[in-house]
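Missing here: one protein chain of the complex. Every other protein chain is in place.
Labels A, B and C are assigned to the chains in the order they are written; within every chain, residues are numbered from 1.
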């Protein structure tokens, strides 16, 4: 499970609370939770839980201003990065550049996709994870596992056919324990979520509730 | 063969000359030549030769300003469009949107790629053509068939493995008859070229020379 | 008055009808109407009425694919172009590049802005026209002259203070004769409109109605 803080104010204020809850869950050992805070908190939260950047730019070290390079993500101590989130989409050659750069730097690539054909295309680039999120469900509270179970099952099947090592996550609208379980039942290896946890009154407690501990 | 006029001044001034040469070659019947003029000339050149837009935007008809929709391309009488040229790259979900929209409108999709993995990813989306062009060779006059024959052969093999119906073109640096023949020998079904013809003194004559008639 | 066809299907099908109505109005002599069709129709509609591109790219002639250069706009016979429409925004240095390129090519620049400070900034670049359109009103049918008359008056004053030669248009939500008159009363020299005409049942008739002839 990856908790995306997005640019929510709550993600800045309660970042450490969420990170500590993730640590507790990870110590329990049944579910594995990573967090994707804003760039500024990356370094300070790595001590609590596995951390992913929300985005990485496809640029090499050098004369580039205002960019996040794979090298910077590595130096921060992060585990990897979301790539191509629907709120931060990338051109195709940059996705390929990043997956390949991450492989070399031993960073974990989690590439977001919006439908089954796009998931198939990304699978051909062999990232570590593919996270399918129908953009129209993001932030709605209507879980993809209920609204469109076929898209999750279909993506899992299509991706497995290309490369059995790629793990599929699903996202969009997930905010309850039963949604989480439903996602796993559909063949997903985990979920990507955001507002359901980050905007909860007690995000730490909510996160634990969500994974059933 | 597709002749991309790019934004060369010569493409505006000698557009009709190139289009007429294409018609002559097409009447001859051995080689098939299409042209990709700027948007403004699309409609007036369709009477001479098969015409491709250089780019199409992944937007539906509606409240969008300054965009070229698949519907507009269709209405112009064009045959199809280049998609994702390295000088006009697109986010992945837009490439998928366009290939699928083109299929419905019976337009021909020619998706440009920069290397073998990206070609494989695009193949999963089943466009009509994939045109591989290493960006670093564009406009150099060094033909990809000489500089990097492996990339052409590799792309042809990788694409065929995903879908045998997709035809592979290659581009970048092609300006002589022998480069054209070499490309075909490497398994490409044709070539994508630009400055080699468009910036020639007599682009019409040059085009005929290039295809060997 | 400028009628922006946007990417409406009706703009493709009824482009000539709107262009002919514009000609009739222009022959009448009281109101001056220009049209902004999609790129593909630019050339064929110049014979009826003054034509503006909906967008121009800030690129020089050369190795650029899928772009509309100032040179292409000039070659099409168009009068000028919208620049920086909120549906096709540009980086600041590109706006400056285009205004300056248009001056040299004797093309008319119509730069769109979203509020008073941005209008002031653009005025410093001395385009021919500034068209202020609060993006939140676009396509609503609520005319800016009613919803926010202060923004029109304020923009006119601010722009005049920088350069008295720049003419201010206003847009967003205009679809009736009274909105048009109200805009002029607020100091605007004209209006920019789209759906109010283009999506009308009889766009030609609607256009004539709108200008009161």
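One rule holds in what follows: a residue touches a chain if its C-beta (ideal position, glycine included) is under 8 Å from a C-beta of that chain, and two chains touch if they have at least 3 such contacts.
Since this is a predicted model, take the numbers as computed values, not measurements.
Colleague: Missing chain touches which shown chains?
Modeller: When the entire complex is considered, the left-out chain reaches A, C.
Colleague: For the chain left out of this view, which of A:4, A:79 or A:145 touches it?
Modeller: A:4
Colleague: Among the options A:18, A:82, A:98 or A:166, which residue touches the chain absent from this view?
Modeller: A:82
Colleague: Which candidate, C:162, C:184 or C:213, sits in contact with the chain we can't see?
Modeller: Touching the chain that is not displayed is residue C:162.
Colleague: Out of A:23, A:43 or A:189, point to the residue that touches the absent chain in the complete complex.
Modeller: With A:23, A:43 or A:189 as choices, the missing chain is touched by A:43.
Colleague: Footprint of the hidden chain on chain A, which residues?
Modeller: 4, 6-9, 12, 38-44, 53-55, 59-69, 71-73, 75-76, 82, 85-88, 138-139, 194-195
Colleague: Touching the hidden chain in the full complex, which residues of chain C are there? Just list them.
Modeller: Its contact residues with the unshown chain are 84, 86, 89-93, 95-96, 100, 113-115, 117-118, 120-125, 162.
Keep in mind that, in the parts below, only the chains that are shown with their structure count from here on.
Colleague: If each protein chain is taken as a node and each touching pair as an edge, is the resulting graph a line, ring, star, complete or other?
Modeller: Basically the chains just string along in a line.
Colleague: From the C-alpha centres, identify the chain that is farthest from chain B.
Modeller: If we average the C-alpha coordinates per chain, A ends up farthest from chain B.
Colleague: Can you check whether chain B and chain C touch via the same residue numbers (shared by over half) or via different ones?
Modeller: same
Colleague: State, to the nearest whole Å, the distance from the C-alpha centre of chain A to the C-alpha centre of chain C.
Modeller: Computed value for the inter-centroid distance: 43 Å.
Colleague: So, what's the distance in Å between the C-alpha centres of chain B and chain A?
Modeller: Their C-alpha centroids are separated by 36 Å.
Colleague: Taking each residue of chain A in turn, which ones touch at least two of the other chains?
Modeller: Residue numbers touching two or more other chains: none in chain A.
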